[in-house]
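Take this structure first; my questions come after.
This view holds just a subset of the chains, kept in their places.
The letters A, B, C and D name the chains in turn, as written, and every chain counts its residues from 1.
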């Protein structure tokens, strides 16, 4: 299960804006730099950043840093880009709420990349911080397990679609779109698990179903927590009139907004469906108790009188009618059979069997 | 059951605005063209579109394309109408959230046509994309199983009502009205199923009722997901001051809005009723368990003492009182009968039987 | 039970604005005309309307039509009053959502008159359409079973209160006030039924209580559906600055608004109370199951050992201790009595009996 | 229990603004008049009001009428103060929703005084109508059982605090503050009852707990109904710019607003706690059923095989092994003891005992 708490509380008490990495992954960051325009693409990989890059106005520049475990690197970039100290603190603090902040020199966005881990049936989360400034986008990832940008990189390299013709704000949009698209795959996986639960409910093997339903519910609660703030973030991006986002790009951001609205709808629907599945499960248990009670009642009701009769004729009274009768035993057996038949008919009438 | 996911996720990672059909139906589209004014109606059927139609200002033109499986055709129309690439992508992507978008040259609306499939008790959904531009409406349907516009076409052909006198925005309204009217029929069918459930609850044959209730609930969740965005869409249409919709037509759109508000009310009411039916079902099961327990308790409580007495007089002690008494057996039987009567009276008093 | 659906869906597909009566009552309408001012009252009853009435500015005119089964009459009035075609359609379509629409020449309001049918424990609904225009109010009722205006008419005829001194907008207010006042009586009746349920819960005869609670809940869901839109309607009336409603009358409309707010509060409270009653009912069933289980357990636990002992001494072993003892039987009886006493004490301690 | 309905419905149909007392208390009103300024206080008690008082600008005047059963008195005051007819009707109609209305000549506020009746565990409600006009406050109470103003009167008489230095709007505020402060005591009492329920839940005597919880829930529902409108009322008072309330007094009204917000929070919290208590109660019942079932099962499972064995050796077959064995009886007893021990160990393992 994704942890509900991590990072944040470890640094309570430290001064605001203090540089401290709160994640768990420790590995040297790789700095990947894309510089492209309609005509060419330059890719560079660096391990450290000795001096500030000069952002060439001829190119759109995308710097991707795949690990935030080195505070010095972040600090260096912060100085180069003139980042607010709170922004730098936010980049280093994992497990944050998605948000969007407008500064004079840049737009700062925090999103979480989500992936569904099929093996363990849980959602893996990786924080992505995006800086959009003049002609440059910088992305900070918290982790090394790859990202969701392979197709985007392919499109830049091979000049597919319009991305190479468009400006840096379109790159910014494309990055966010790639992240949100991944959410659909996560929801898709949860949806499939829920359909499995449905089949399990119909088939009858229900031992672990409560835990399954609970696991799915937790995943959905977690997803909702992630997606709602993204909606606010997009409204914020749409409303402000930052000079970094052109009006023609806002149409595309509104497209992401529609996707997020659809995600939210779907999360709510899946939650409703899970609640109903739990209700069905509960009513199935009650039904079973009812069935077994009926069965037990029939058995007891049939045998109690018969056993009483055998007890009656097993008594040692000297004078009892019928004991000496040669067919007394058979008469009694007949009486018992009759009682049983009458009782079963009675139960059939009462719909107990 | 309608699938919760389809279409959308298959294309994650593709570039935004890329032309790719995400539906499942593959058949050649039929292009049906209506051109009408107060005096005449011209109907044309085409299989392909070689060149852009010139929109004759004398007529209101309605182009209906009944399948979106041919991306080339959509692309052609997109060029003719100067559609934004996102619009074209939306037309091709089925299973979208209803929405309304205003562009400089046109208004773009996505709605879903719903039909209730009585055989399988589920709702069939077909996406309808509507382009409203100068003197022309273009509708794109995703499917071949007919549509909800037969009565509208009849009214155009036979000049019933005011449609022929009015402009293209009234046609736009009439199309949306026809789609929304169909929702009432869907809700009507669900309402009837719910009344069936009520009768089943009263009659007693309740085996499959949980599944029925769950199915209905899913349908209503699905409907709510479809109808709420239509409400937003209509508010959006009412608020913006696009030149394509005349003020006198807005009164009609507000009429649709009233219908949608009524649909939403009804969906919520039906959900409430289903929840209550489930509660009744559950309390019925509990009641039955209670009834059976009472019955079992009465049986056991009556026979246990009698069986004990028979056991008592079945013991092999040499000296036991009454065994030699000629009427000992009958005295015991009398005692047993008395005990039974007293017990039954006791149960009657305690309202157990 | 009031039907959830009626009217609306029967006409899907017909052209918007088409004149078609969707109700079920077929009888000739009666046209009742009040014309009054401070000094005099003229009452007229007509069966048909041959020509448009001329609205005499000296009088306030109230035309009440008690049946809408004659579309021709409505059409005639529509022409006289210059009604929009959608308005006329709305007047003829029963089972609509309460609403308020402002037109240049008139204000159009739809309300529902509700009455509680004590015999069948359900709510009867009758649509009331109100047209407020210059010096005239026209009301259309769907039905013949009387209305809620008798006291209002009395006040006009006998010049009680201020109604004769005031203008047509005060008449408009008084009509709406009479309708809303009736809602209090309906709620009052439901409240009494709920108090009956409470008493039934306390007394113990609970067979049909689930159905009763469900019936009440449905009634409340229905009422909420009716009352909420009235609230919106009144806000709408208060906000718009139609020339037909004077400012001094708006204070009175705000008074109705307060009543409606109180109605909504009460509906929500009654719903809460019903939910709690259902919870009590459920916990009562569970309690009873618990009680019976305890009783059964005591009976079984007491008699099982005794029966075992009788069985023991009923065995046919040749050599068994005590069988020949003259007081063996009595010793055993004593032992049994001791066991029983000990067990009962044990149960008493465990609070089972 | 406080009645949900009273007053209002009795007068449906009467003309709006008609003077009719709807409460139940019939006694002669007492008119208590305070006139004070920084230097002196004059108190007068009247039984009737023959002519309009002249409001002396030198004093702040507070007229308190402790019963509204005399419509003539209210009418007289209405004429003197130039009250709107709707205001007078509202004063006479008990059981109204708290509200605030601004008129040209005065501000009209309806509040309810609440008191917790410890003996019967319910809330007593008394309507308080307040008129704030130039230099005068008039309060109308519906009842004779005292009020919540004793401490306020004491402060005026003894010149404690700032009330004597301040104007009539501060008196108006102080009256409302006294009423709202009383709500805290009511909530306090309910909170104590809820703590009692908690203790009862822990101790085990749970017979009447469902009724207790239900009673508390009803009280809270009732309180919420009373407090929410007070919040609206205070927002309304704060927003409007009536000349009767000075800006420096608005800070005090905002203080009441904070108290009301706190009351609302607390009501919601108490409702949550009651719901949880009910859940605990229900799970306790289920737990008990579970316990008893386990006990019964152990008893039955232990004795059924033993009884079977005694039955086996009680059969009358001529040739049965062991019957002639001198220690056959003891061997069987040993076997029975072993079976019992094994079973008990099995149950211990399965955690049934």
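Rule of thumb we're sticking to: contacts are C-beta pairs under 8 Å (C-beta built on N, C-alpha and C of every residue); 3 or more make two chains touch, one makes a residue touch a chain.
Remember, predicted model here, so these are calculated numbers, not experimental data.
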Task: Full complex stoichiometry in copies [only 4 chains shown in place] - done: 5
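By our rule, only the chains that are shown with their structure count from here on.
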Open item on the list: Leaving every chain except subunit C exactly where it is, which of them still form connected groups?
Closed with: A, B | D
- [ ] Determine, using the mean of C-alpha atoms as each chain's centre, which chain is farthest from subunit C.
- [x] A
Open item on the list: Quick check for you: after a Cα superposition of subunit B on subunit C, what is the rotation angle, between 0 and 180°, in steps of 5?
Closed with: 70
Open item on the list: Report the inter-centroid distance (CA atoms only) between subunit B and subunit D in whole Å.
Closed with: 42
Open item on the list: I'd like the Å distance between the centres of subunit A and subunit D, where a centre is the mean of that chain's Cα atoms.
Closed with: 42
Open item on the list: By the touch rule stated above, which residues of subunit C touch at least two different other chains?
Closed with: 282, 286, 289, 293, 296, 300, 307, 311, 314-316, 320
Open item on the list: How are the chains arranged in terms of who touches whom: line, ring, star, complete or other?
Closed with: line
Task: Touch relationships between chains, expressed as pairs - done: A-B, B-C, C-D
Task: For the subunit B and subunit C complex, residues of the former touching the latter - done: 150-152, 155, 160-163, 173-174, 177-178, 181-182, 184-185, 187-188, 191, 251-252, 254-255, 258-259, 261-262, 265-266, 269-270, 272-273, 276-277, 279-280, 283-284, 286-287, 289-290, 293-294, 296-297, 300-301, 304-305, 307-308, 311-312, 314-321, 351-352
Task: Footprint of subunit A on subunit B - complex, ascending - done: 4-5, 8-9, 12-18, 84-86, 96-97, 99, 101, 204, 210-211, 214, 217-218, 221-222, 225, 229, 278, 281-282, 285-286, 288-289, 292-293, 295-296, 299-300, 303, 306-307, 310-311, 313-316, 320, 322-329, 332
